[in-house]
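Sharing a structure with you now.
Missing here is one protein chain; the remaining ones are kept as they sit in the complex.
Per-chain numbering from 1; labels A and B assigned in written order.
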Amino acid sequence: MQIAVDLVSWLFLSMGMFLGLTGAYGILKFPDFYTRVHAASISDTLCTACFVIGLALQSGFNLVTAKLFMILILLWLTGPAASHALVRAANTAGLKPVTEKKD
Amino acid sequence: MLLCEQQTPRGLNQLPRKKTEMELAVNITLLLMLCATVFAVVKLQSLFAIVMLFGIYSLLSAMIFVALDAVDVAFTEAAVGAGISTVLMLATLVTTGRWKKKPERSGLLPLFVVTITGAALVWGTLDMPEYGNPANPAHHHVADRYIAESPTEIGIPNMVTSVLASYRGFDTLGEVIVVFTALVGVLSLLQVRRPRTFARKQDNRPDTHRRRPYPVLQVVALIMMPFIIVFALYVQFHGDFGPGGGFQAGVIFAVAFILYTLTYGLDDSLALTPLPALKILAAGGVIIYGGTGVVSMLLGGNFLDYNVLAANPVSGQHIGIIVIELGVGITVASVLITVFYAFVTRAERNRAGEKQVDLPNKAD
Partner (left out) sequence: MDSIFTDILAGALGRYNYWVVIVLMMAGFYVVIASTNLVKKIVGLNIFQTSVFIMYISIGKISGGTAPIVWANAELYSNPLPHVLILTAIVVGVATTALGLSLIMRIKHAYGSVEEDEILALSQAEDEDE
């Protein structure tokens, strides 16, 4: 039973790690600001969710789990709002998305 | 001095070795990241990027403080350095512009001065006792007494709070007065004013159409605010048992109103927290702190000697610490909110163009 929980937990943790790395790679590689924010918001939401679920499985069912899920709710509320604020500010400032591929 | 000799320090070899090695690895990695951030700050020309990197620098140092067991300090650094300082610097950039020019002055002389000073300091560290050794003189004298006696003498688990509020209560009173004085300085340099009051007087259109619509951000801010305030109160009153206390709670409380100002504008948040009230609260916190000292004097003790505040010295200490932490929290929160309002007023004036906003001022 413990091994099964550990396995699922590690699956979630490595999934989170993969998504975090993907987000970081996207921030570095994507062509313009809007696509980079899109990449960053992956690590804001799904990546943290995977980490929290993985850690919650590790801690068992206690106060720590409750705290972890509170943190998750907080991040799900603030992360997308922050991405929204960034994109909105860029749009207001007149930044145009790249629509054509440059050679 | 006597205490120093009585204590027999634990040798390094008795410590759990694996844990210290892990700590060392985390420590070294974080410090290297800190160095990388600082070199980016030195190199970059965009002030906006510099300020954001400074926020990262503060967060990284907060992580180092956690690794070095200073949880209270980490809490304060994360809230103050990464939060408030960054916000204040960004507000300054709105006024001053976000690009700096290339330095005209040659970098060689400063580099020379810095290298010589650094080399002298490194030479100085060779005489310093090794990091983390329990036998180091810094860990003895009064520190031993605080660790051994404060749980029974003051009766609260968080030693940092005991030392901050009780043993070194004078010191903390001084710091609170410095924070208050900084507010006086900022308010004598910048003014706080409702940016749209004059415009509204001129044409009697309703105020609502002027508000910039940020529906998503405003709703999220409204959802967040109660939680931030409840968390601030938790940090304020739980500071005796865990990391926290008046300084941290004050900063978190201020953050709630800064968030409100950022999403709803200065007009609305000045209606929520009027400037005269903030000024009274900032002074009131200092008075609560100093007043506790005077009360303890009137009850026959020394200044800030909380033992006399109740029949039992330990519960006297509890009452004293809660009251003065409240004073600290009130002062820090209202000072930071007012400073932020002053910065935003200046930024709004800049945005609206000096002429427009200055005109009504000249009329009256």
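Assorted remarks:
Just so we're on the same page, a contact is a pair of C-beta atoms (placed from the backbone, for glycine too) under 8 Å apart; a residue touches a chain by one contact, two chains touch by 3 or more.
Please read these numbers as outputs of a predicted model, since none were measured by experiment.
Among the displayed chains, contact with the absent chain in the complete complex occurs for B. Remark: the omitted chain is touched by one listed residue; of B:Asn158, B:Gln236, B:Ser269 or B:Thr292 this is B:Asn158.
In the complete complex, the residue from B:Leu189, B:Leu298 or B:Ala311 that touches the missing chain is B:Leu189.
Within the complete assembly, B:Ser58 is the residue of B:Ser58, B:Ser296 or B:Gln317 that touches the hidden chain.
On the side of chain B, the interface with the absent chain consists of residues 10, 12, 15-16, 19-20, 23-24, 27-28, 31-32, 34-35, 38-39, 41-42, 47, 50-51, 54, 57-58, 61, 64-65, 68-73, 76-77, 80-81, 84-85, 88-89, 91-93, 95-97, 100-101, 103-105, 107, 110-111, 113-115, 117-118, 121-122, 125-126, 128, 130-134, 136, 138-139, 142-143, 146-147, 151, 157-160, 162-164, 168, 171-172, 175, 178-179, 181-183, 185-186, 189-190, 241-243, 245, 247, 251, 332, 335-336, 339, 342-343, 346, using the contact rule stated above.
As a convention for this text, only the chains that are shown with their structure count from here on.
Considering their complex, residues 214, 216-217, 220, 223-224, 227 of chain B touch chain A. Remark: chain A residues 74, 77-78, 81, 84-85, 88 touch chain B in the complex.
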